[in-house]
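Structure provided below as structure tokens; questions to follow.
Apart from one protein chain that is not included, each protein chain of the complex appears where it belongs.
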């Protein structure tokens, strides 16, 4: 079965099961993450207090840990939720937003990776490299700069092997690998870089697909499906609203994710295997 | 005077007085709540630090307590604001978001109801039942599941009698009751469930109407007006943007609320009394 076919079936399963996705996330893009989860057919719950995250995670089908606007309190909330998710076999997605931007973020990424078994690590090449302990430059804020000279596939493979999980590196062409299988996903639009949170939304979608019921240890097709979905939606949104501007593109992106179905994935996903 | 007529007059009063509505709310939908308050003609102020909530509440015309993304700190902020609002006769709206989802949320709802005199309790059937201490199931996350088998009118009546306040239960058909009077409100669109925060926005609108100057103890017509407004706006938004997708519907909902006036309420509100 081709990866596109697998992604299509996974979307169908997601839309029938409506997995509850627990997000511990930042306040900048939380609204978009909740809305994209509803759009694809999942059910979001946002909760970040250490007092309740274990309990919420235990009731969810997937857990998304997003490191934007970080704090020690949120780290504690994430560790508690992540450990509980691990105990119950609930897939964990880590989005190491700005992992190289401060000591707090580097320590947070390191701590999460040490204490929680992550199923999917999703970020840009700089974030993934920092999170996997493969980069040590102090300033990781400027992604585009950090991007230069680092090959996305190499970085993803190195991170996947070091962490033993699926790694999804998004960029002009997305790369997903679990160290054995690798997929390159085309699509999207350059306007996605002009809307905040498209990365966070992609990670949320990875949670939705991982929570749709793929067996544990099979996070790879979930990550591929999430990136392929976002790629198709980005293209559709650009066709519909790219000429109007970034505000309209943002709304059209949510519209497009809401319009995805098994058929659109099957026909439009651009996934190159191997 | 019919309830629709009362709602129309209340909207007119709201738009002339522009009540200041203090929201202690979650970061997922705070932007939408502020925008819907501006759209209807009210004035929002968001503040959630225990150090300032008493003071802000005292200057407001209504106080909306929204339990999304909860914490003990926010509970303290809510109790302080709520007590001050009670002293000054400022109406208090409670939205017990996900009340059954964790021990923290159950305790928070219980504590708020014990310590603050709530004028309007607004939620889905599961949230309202938990907040009123009428449900004890541990997992209240999945609303649609919890919804099954619980009659909205019965739940609203039981909660209203137990708490001695107006209860608004939203769902396919909304129910508002203060234990004596009951109204069923039709309208809206199934797409409202595919946009995060439509419940939070409805509660914010209840604050705007309650703050428009209805006498204390007369929260019932304010809740009816809020739900009727949201119902009409949901229908209008669906007509305009339902075919475009959930992102466009979300924006059209804000547009539609901004377009409401006395006349549209009078002509389009679908309120069944008794």
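As written, the chains take the letters A and B, and residue 1 is the first residue of each chain.
We take it that a residue touches a chain if its C-beta (ideal position, glycine included) is under 8 Å from a C-beta of that chain, and two chains touch if they have at least 3 such contacts.
Predicted, not measured: the structure shown is a model, and the values here were computed from it.
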Please pick, from B:38, B:134 or B:173, the residue that touches the omitted chain in the full complex.
-> B:38
Looking at A:96, A:123, A:179 or A:197, which residue reaches the missing chain?
-> A:197
Identify the residues of chain A touching the omitted chain, counting contacts across the whole complex.
-> 26-29, 31-32, 68-72, 98, 101-105, 139, 141-142, 193-197, 244-248, 250-251
Tell me, which residues in chain B touch the chain that this view leaves out?
-> 20, 27, 30-31, 34-35, 38-39, 43-49, 51-52, 55-56, 59-60, 250-256, 258-259
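In this section, only the chains that are shown with their structure count from here on.
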Cα centre of chain A to Cα centre of chain B, whole Å, reads 33
